[in-house]
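A single protein chain has been omitted; all remaining protein chains appear in their positions.
== chain A ==
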Amino acid sequence: MNISSSQASSRRSRRTGVAAIGVSVCLGATLAACGSSNGSSSSSASGGGGKVGVSLILKTLTNPYFVSMEKDAKTQAAKDNVSLTVAAGNSDGDTQTQITAIDNAISRGDKGILITTNGDAVNAALNRAKQAGLFVIALDTAPNPASIANITYATDNEQAGKLDGQYAAAALNGKPAVIAMLDLFNNQVVSVDINRDHGFLEGMGIDPGSKTENGKEAKSGKYTGGKGGSYTVACHQPTQGAIDGGRTAMENCLSANPDINVVYAINEPAGEGAYNALKAAGKEKNVAIYAIDGSCAGLKNVTSGEFAADAVQYPGKMAALGVDSIAKLARGGSKPSVTGGKSFYDTGTALAAAKPLGGLTVQSPSQAASACWGN
């Protein structure tokens, strides 16, 4: 578990009683988390300008997407006089570490939790947090069911996939599409995986064939996006969202069907791996890779032509807004509300592509880079 406390509290010594209770409550939890709990519990008495305790619980810290959330949340916490505690799972799907972090937030007396959940197993702990009066904000992905969180701050992942798909269909200009679908996992259902995959197919004008599963679309038929044309789905392969996984998946897809000309990649690392595979096969010029993320490095790949387009998301914005909302709410402000017509607060998505295409709203990579994350 990665834990840090952005604001070391100076009031620790004054609150020995609370500390004693905190220590007893924290028995069984990690020492590091308890160490910071005593300090921020002082904020529970604050109604006005005092320090507000907020926990940011991320999926992992192995991904620059979540690292960017941590960074922007810390910056916002400093502005809002928030005592921020950051925790993260050890790997995607690590719910136990997240549950421990939620329990720590409750015993610490935090005012709210920002969480990118690793799965449904954290739901019960989040309910406990809500009952204890904490405001729960889901970041990046809504929990299942969405009502587990008070509100979700997210990118519309389906919309991000859709923008890529619409661009892909328009760029094909009526030519047949042979599509490789490079997904995230094959062993667990994660909404971001389904939403991006389905969004891409919908954007191309292909019915995903299921609301809850990948790979249920008709394997060939007609796409209706752009000028429309015939399509074949050559493969669905898991990549684990990593470069080596993306490469192996793409190599196997190419062996199965050497005519692939469109690649959907769940994220930039998977797209990067796909590019490496295509380059090794001497096919990088004839295949268009569509990625989602919008990191600064990924946008450079759009400029260089490695990616045909990249749907941009704003993880840092989600985290910063989340910190700000809880700080305001704790000081008597009103609850945040969802974006009109959606079940969550949409922090937006945009499509970055080097070549603008008629009828589509596209940002140039340099425009998009003004709000990019990572390095």
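Here, a contact is a pair of C-beta atoms (placed from the backbone, for glycine too) under 8 Å apart; a residue touches a chain by one contact, two chains touch by 3 or more; residues count from 1.
Here is the rule we use: contacts and distances are computed from a predicted model.
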Omitted chain per UniProt, picking from "ABC transporter permease", "Ferredoxin", "Nickel-dependent hydrogenase large subunit" or "Peptidoglycan glycosyltransferase RodA", is "ABC transporter permease"
Where A:I102, A:I115 or A:C253 are the choices, the one touching the absent chain is A:C253
Touching the hidden chain, out of A:G53, A:G241, A:G294 or A:G322, is A:G241
Considering the complete complex, of A:T62, A:N81 or A:N144, the missing chain is touched by A:T62
Chain A positions in touch with the non-displayed chain are 2, 61-64, 66-67, 90-91, 186-187, 215, 235-238, 240-245, 247-248, 251-253, 255-256, 269, 272-273, 276, 280, 297, 374-375
